[in-house]
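Could you have a look at this structure, given as structure tokens, before my questions?
Every protein chain but one is kept in place in this view of the complex.
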Amino acid sequence: MIQILTFAQLKEQLQTPCWQSPFKHSTLAQLQQQLIRDFPEAKAVIESSRFAVNQNYAENLNMTVGSQDEIALIPPVSGG
Amino acid sequence: MIQILTFAQLKEQLQTPCWQSPFKHSTLAQLQQQLIRDFPEAKAVIESSRFAVNQNYAENLNMTVGSQDEIALIPPVSGG
Amino acid sequence: MTTRVDIWERPLSLDYVMDQVSAPHVGAISTFSGIVRNHNLGKAVRYLEYECYAPMAKKEMEILREQALQQWQLHDIAMVHRVGRLDIGESAIVIAVASAHREDGLAALKYTIDTLKATVPIWKKEYWEDGSMWLENCCG
Partner (left out) sequence: MTTRVDIWERPLSLDYVMDQVSAPHVGAISTFSGIVRNHNLGKAVRYLEYECYAPMAKKEMEILREQALQQWQLHDIAMVHRVGRLDIGESAIVIAVASAHREDGLAALKYTIDTLKATVPIWKKEYWEDGSMWLENCCG
């Protein structure tokens, strides 16, 4: 099972700080599509968010991840 | 009599914080020439210095000044 | 990971980051403090709440710190970001850059705050009299 950490407006819209995908392995693109299917009202913020894998931004959505990875979906940041 | 305030290396080379010209009126160019005649060993620093008249930098040496003006010769600055 | 980047839940101190970067061969210290304003986009702000993805935020701050140290001639950089509730006038971020010469320090300071605002996973929510909203650093 893959878990995805969520933050800020994304966390509020998904109503959980940690969304659980049914997959054992998946590309980030598949996870994104699954999220949009489960939360169609959050499509805009999901698509404007970037994935991080093990605390590093993913370069693209082709990357395959598994249940051992720490996955986070990072909505547009507003620090500083 | 025109007085010229001096500072830093210029003050040390002229050995006075306030040099007195014999003129009542003079252009800045004439004052500069007089200074170089009196202190030939200070020619380099005199020529690299800028005149200030009444606490404003003079645009050029054509300006005529008199004994009522506050004249200063400003060597290259090094504040900050 | 050094202690030169950090995230605090308590009030920040500019003196703290300045002390961290001070040394006898430092000729210039440039600092930036990002402060909670009493208004934004025409609305009166009551307070802000900052949230972060702490381990990744520290990692990203360390990455941008290393990038700045490589790009310019610097002695050191220290920065602390605050999270939790912040009131008007309180600092959300303090950064200090120490250098021998000012040009490098000022350029690195701008790079550091610009990059932090673009990459570090920290979010702020603005609270007004009549509502609240998560913000995005779209345009600085």
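We call the chains A, B and C, going by the order they appear; numbering starts again at 1 in every chain.
Rule of thumb we're sticking to: a residue touches a chain if its C-beta (ideal position, glycine included) is under 8 Å from a C-beta of that chain, and two chains touch if they have at least 3 such contacts.
Computed from a predicted structure; not experimentally measured.
*Asks:* Just to confirm, in the complete assembly, which displayed chains does the hidden chain contact?
*Replies:* Even though it is not drawn, that chain still touches B, C.
*Asks:* Using the document's definition of touch, tell me which of B:Leu14, B:Leu28, B:Ala52 or B:Val65 contacts the absent chain.
*Replies:* Here the residue in touch with the unshown chain is B:Ala52.
*Asks:* For the chain not shown, which residue from C:Gly42, C:Gly89 or C:Gly131 touches it across the whole complex?
*Replies:* Candidates C:Gly42, C:Gly89 or C:Gly131; residue touching the omitted chain: C:Gly89.
*Asks:* I need the residue numbers on chain B that touch the omitted chain, in ascending order.
*Replies:* For chain B, the residues touching the absent chain are 5, 7-9, 12, 52, 55-57, 72, 74-80.
*Asks:* Spell out the interface residues on chain C facing the chain that's missing from view.
*Replies:* Answer for chain C: residues 14, 18, 22, 24-39, 88-89, 100-103, 106, 109-110, 113, 140 touch the chain left out.
Assume only the chains that are shown with their structure count from here on.
*Asks:* What is the distance, in whole Å, between the centres of chain A and chain C, each centre taken as the mean of its C-alpha atoms?
*Replies:* 26
*Asks:* In whole angstrom, what separates the CA-based centres of chain B and chain C?
*Replies:* Inter-chain centre distance comes to 48 Å.
*Asks:* Roughly how far is chain A from chain B, centre to centre by C-alpha average, rounded to an integer in Å?
*Replies:* The computed centroid separation for chain A versus chain B comes out at 71 Å.
*Asks:* What residues in chain B touch two or more of the other chains?
*Replies:* None at all.
*Asks:* Going through chain C residue by residue, note those that touch at least 2 other chains and give them in order.
*Replies:* None at all.
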